[in-house]
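Note that one protein chain is taken out, while the other chains of the complex remain in position.
Order of writing sets the chain letters: A, B and C. Residues in each chain are counted from 1.
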Amino acid sequence: MQAKNRPSFASDYLEGAHPLILQRLAETNLVQSAGYGMDEYTASAKNKIRAACCAPEADIFFLVGGTQTNATIIDAVLQSYQGVIAAETGHISVHEAGAIEAGGHKVLPLPHKNGKLSAREISIALDRYWKDETHEHMVMPGMVYLSQPTEYGTLYSLSELKEISALCHRNQIALYVDGARLAYALACPKNDVTLPDLAALCDAFYIGGTKCGALFGEAVVLPSHNTIPHFFTIIKQHGALLAKGRIAGIQFDTLFTDNLYDRIGRSAIDAADRIRKALSEKGYRMPIPSPTNQIFIEVEKQQLAALSDKVELGFWENIDENHVVMRIATSWATRQEDVDTLIACL
Amino acid sequence: MQAKNRPSFASDYLEGAHPLILQRLAETNLVQSAGYGMDEYTASAKNKIRAACCAPEADIFFLVGGTQTNATIIDAVLQSYQGVIAAETGHISVHEAGAIEAGGHKVLPLPHKNGKLSAREISIALDRYWKDETHEHMVMPGMVYLSQPTEYGTLYSLSELKEISALCHRNQIALYVDGARLAYALACPKNDVTLPDLAALCDAFYIGGTKCGALFGEAVVLPSHNTIPHFFTIIKQHGALLAKGRIAGIQFDTLFTDNLYDRIGRSAIDAADRIRKALSEKGYRMPIPSPTNQIFIEVEKQQLAALSDKVELGFWENIDENHVVMRIATSWATRQEDVDTLIACL
Amino acid sequence: MQAKNRPSFASDYLEGAHPLILQRLAETNLVQSAGYGMDEYTASAKNKIRAACCAPEADIFFLVGGTQTNATIIDAVLQSYQGVIAAETGHISVHEAGAIEAGGHKVLPLPHKNGKLSAREISIALDRYWKDETHEHMVMPGMVYLSQPTEYGTLYSLSELKEISALCHRNQIALYVDGARLAYALACPKNDVTLPDLAALCDAFYIGGTKCGALFGEAVVLPSHNTIPHFFTIIKQHGALLAKGRIAGIQFDTLFTDNLYDRIGRSAIDAADRIRKALSEKGYRMPIPSPTNQIFIEVEKQQLAALSDKVELGFWENIDENHVVMRIATSWATRQEDVDTLIACL
Partner (left out) sequence: MQAKNRPSFASDYLEGAHPLILQRLAETNLVQSAGYGMDEYTASAKNKIRAACCAPEADIFFLVGGTQTNATIIDAVLQSYQGVIAAETGHISVHEAGAIEAGGHKVLPLPHKNGKLSAREISIALDRYWKDETHEHMVMPGMVYLSQPTEYGTLYSLSELKEISALCHRNQIALYVDGARLAYALACPKNDVTLPDLAALCDAFYIGGTKCGALFGEAVVLPSHNTIPHFFTIIKQHGALLAKGRIAGIQFDTLFTDNLYDRIGRSAIDAADRIRKALSEKGYRMPIPSPTNQIFIEVEKQQLAALSDKVELGFWENIDENHVVMRIATSWATRQEDVDTLIACL
C-alpha cells in the first residue's frame, strides 16, 4: 500500500508522470484530434523517435503497457509453431501471467547470468533443436527475447548484443528487446548500447514509458518498414489500441523533446550511484552487479524491520532464515532528500 | 486527421480529458503509491462506484479500453465451448478486429432493430440451439452482450432490460452490458435504466471512461463478489493491467465525485438535443431514432461537401449514389459556439 | 442409435470401411514401418493422389477427420488478423463447435443458395470490407471456404469455381475446398469439376475419406509445394498427427488404386438416382436440388412415423407443425435390397 510519511524506493513507478508531460497534456487538452494514433502529436512523436534511433524508415506504434506490448509483438512476429527464447528469469517467462502462452506460444527458457542470456547459451539451444531427430515434433525457436536492462538491472554490452544479433540473423530468427526501463540503460555510464544500435541490431524493440516518466505507454520500434504487416489491426485485436492515441503520442513527443528521456534516465542513475557508493562504503553486500536504477542488497531481517520504519524498500527474495535480498529502485522522481534519508538510515 | 479551424463532431473522443481529471492528476502527481490498482485512489474510486450502483459487494476493476474490456470479460466468463450472442451490428461483432475470436469464442450474431436485440430474438435463438438435434456439435450460447446505449445511440428501456435479464437467468447464461458511452444513456431524459438497475440485472457491465471524459479507462462492475475468480490474473494475462493503476483510479474517483459523470453526460445530451431540434425544424431525415449523444442524418453528397468546409461530421454509411448517412456526436467537450456554428450551416 | 432390423439411410458413415481397405490393412498388418507418415504406404498414396490430381508438385498430408482438417488448414493459412468467408450454412459456420474460433479466427458468414456461395456475394463482401473506412478495425477476409458437394449436396460447376478462384486470386486471398464427400461429387453425372480442376483452382482442398469408404481420414492436397511451411509441425501442434500414419496411408493408397474412390462414389450416386427417380414418380417434394448422394424430402410427420418402422432416415429440419424435411443418404455400402425396401415403403 501507499507509503505515507516515509519515502519509498520500492519501485520506479510509484508516482504519476514527469511534470512536463502533465503540462503538455493540459496545454493540448481541448484541441480536437483524430483517434487511434492518427493525430499530429503522435506523428510528431514518431518522427522524433525515428530521428533518435537514426531509423528514418522505422514503423513506430504506441501501446499501453509492457506485458501487452510483449504479448502483441511476440504473437505478431512468431509463426504459430514457433516459440520465443528467453532467460528463465525474463519478464515473459515469469511475470506475465501466461500472456505469451495465451497467444499460443511457448516461452523457451534458458539459464541466465545476472538476468542475461549469452550468445553461447542461445547457440547451444538452437543447435540442440536443429540436431534433434525429433525436432519437427518440437516448438521451433523463432525469436530471442532480451531486456535492456534486464530484470536484474544488468546491461548487455554492445559487443554482446552484436553477437546475439548476428547469431539470430544467421539462424533467421527475430531479435526483440524489451526496453521497459530503457531510459535507465541509456543514461548509465557503463552502457555502450545506443538507440541507433538497437535499431540496427534488433528486429523489434520498445522504448519504455511507464517506468521512465510517463503515465503509461511503450513505444514499439520496428526499424524496417512493414516488418509486421497490418500491425494496426493486430494491436486492435489484442485490445491494445488506444482510442485517444494522442495521449500516448503527446507523452512520447514530450519525452523526446529537449532530451527529456535522457534527463529522466540520468537523474535516476545519479541517485542510484550515490546510494550504491554509500552502500559500498557501509559494507553492504550487493549480490547482483546492477549498474542501473535498481540496486539489490542483502539485509538481515532484524535490520530490515528497523529500516522499514524510515524508508520503504522492495522485497526481492529470501536468502535464508535471517537474510533477504531487497531492491532499491530510483526513478526520475527520486528526490535528493529522500536519498539522504535512505543513506542516513542504512 | 485533426480538425484545424472548423469544429468537429466526428466522434466523442476528440479531446483529452475533462479538466477536473487533469487537475486531479496534477495534484496527486508526486504522491507515491503502490502499483497495479493497490493504491488509495483506486480504492476510493471503487467505493464511489459501488455506492453509485447500490452494489456494496461489487467487484470493480479498471481497464484501459473498450475492446480490451470486452475481450477480457467475455473470455473470462465464457466456457471454452460457449459463444456470445450479440447484435449483428454490435461492437464485438464488427469493430473489434476479431478480438473475441482471438480469445477462442464465436460471436453469435442476431438481427437488430436500431442496434438493439429483443428478448424475443434471443429467446428464439436459444430455443433453436437447444432444440437442434446436433447442438452438441455447435457453439453453445453462454452470454448475451448488449450495449447501452447501442452503436446506434439507442437505449434499452428498463422493462426491455428486465425481460432480457430474466431470460438470461432462466437459461443460466450471463448478461453483460457494454457501457462505453454509458454517461450519455444515464443523462438522457428518455432513459429509465439507472446504475443500480444495471447492477441488479447484469452479471457484468462496464462504465465507460474513454468516451465520457477520461483520458482512457473503463470501470468493470461485477455486482456479485467473485463472479470471476482470479480476475486480477486474467486481466494481467490479457495485457490489460496498468502498472500505474492509480491513473485509472484517480480518473474514476474524479468522475464519481460531485456527480461529474452525470454532468458530463448531461452537457452532451443538452447539446445533442439542441442539434436534433434544429435538424428537425430544418427537415432533415434522421434514419435512426437515437435520443443520446449520437445523431444520424441523411445528407446529399453535394450538400455534404459544402457542410464539411465549416464543420466536420463523421461518415456513417452510403445510402445510394447521392446520399450518405453522417454521424454527429457531442461530448462533455462540445462547446455552445460550435453547436451554433453547426446549426447555422445546416 | 443403431439400426437393428431396418436399413438406415440416416448418413453416409454408418458402416466401417470398404472391404478392400480392411483387406489391405490385414495384409500389411505385420510389416514394420516408420511412424508419422514416413512409411512407404503413405509415400505411395501421396504419389497416386498427385497423379490423380495432375499435380506432381503437390504436398499431400493425411489427417483424421473433417473438422480437424478444416481447423488445421484454416489456422495454418490465415494470418492472425484474418477470417474465413463461408456460407452461413457451411460446416465451419455451424457444426464444428467453434473449432475455427478456437484457433483464433472469425468465420465471416455469407448468404447461401442451396448451400452455395456465389462469386457475386463474395465480391460484394470483399468490396464492403475494403471500402469501409474503418476496415482496419475489422477482421480481414483471408480465405474463401467452399464445400464440394455442399452441406446440401449441391455442386459448384467448373465455371462457378473458376469465377470464384479468379476472384480470390485477384484479391490475394486463399481458396479452400472441403471435400468431405468429394467422391459423391466426382461420380455425379452433373459434375464437371475434376480433381485436376480442384488442384488448378484451389490453394488447398481435401479429399474426404471418412464419408467415402475409409475408416477415417482426409487427404489434404496443397497443389503448390510449400504452400504451408512446416505444416508437419502445425499438424502435430493441432493434435492431428497420427503416430501410425500408415493406417491413413494404406487406406488412401487403396482408395486410389484401380479407381476405387470413383467406384465408391458411383455406386452411391446410382443408388441415390434410383431413389430420386422413385421419389419423383411418387410426387415427393424435394426442397433442395441435390444431385449427389444426399436427398432431401418433405414428409408429413404422420407418414414419417410409419416410414420409420421400416427404414431409418436422417432428420433435417422442421418445416411446420405437420411437415419435416428428412435426409436420405446413400454410400458405398448402400445395398440394392435396402434401396428396394426404401422405395417400396415410400
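Just so we're on the same page, a contact is a pair of C-beta atoms (placed from the backbone, for glycine too) under 8 Å apart; a residue touches a chain by one contact, two chains touch by 3 or more.
This structure is a prediction, so every number in the text was calculated from the model and none was measured.
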Displayed chains contacted by the hidden chain, counting the whole assembly: A, B, C
Residue touching the undisplayed chain, where the options are B:Y81, B:Y284 or B:F315: B:Y81
Hidden-chain contact residue, picked from the options B:K113, B:H230 or B:R335: B:H230
Among C:T150, C:S165 or C:T233, the residue in touch with the chain that has been omitted: C:T233
Sole contact to the chain not displayed, among A:L20, A:A43 or A:M138: A:M138
Footprint left on chain C by the chain that the document does not show: 1-3, 7-8, 10-11, 13-17, 19, 22, 25-26, 28-35, 38-40, 64-69, 71-72, 96-99, 102, 210-211, 215-216, 233-234, 236-244, 246-247, 333
Chain B residues touching the omitted chain (full complex): 75-76, 79-81, 104, 136-138, 140, 229-230, 232-234, 236-237
Chain A residues touching the omitted chain (full complex): 80-81, 83, 94-98, 101-102, 104-107, 133-134, 136-139, 315
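Please note the rule applied: only the chains that are shown with their structure count from here on.
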Pairwise touch network: line, ring, star, complete, or other: complete
Most remote chain, CA-based centroid, reference being chain C: A
Chain B and chain C: spacing of chain centres that average the CA atoms, whole Å: 42
Where chain A and chain C are represented by their mean Cα positions, the distance between them in whole Å: 50
Distance between chain centroids, defined by C-alpha means - chain A, chain B (Å): 33
Overlap residues in chain B, where contacts from two or more other chains coincide: 96-98, 102
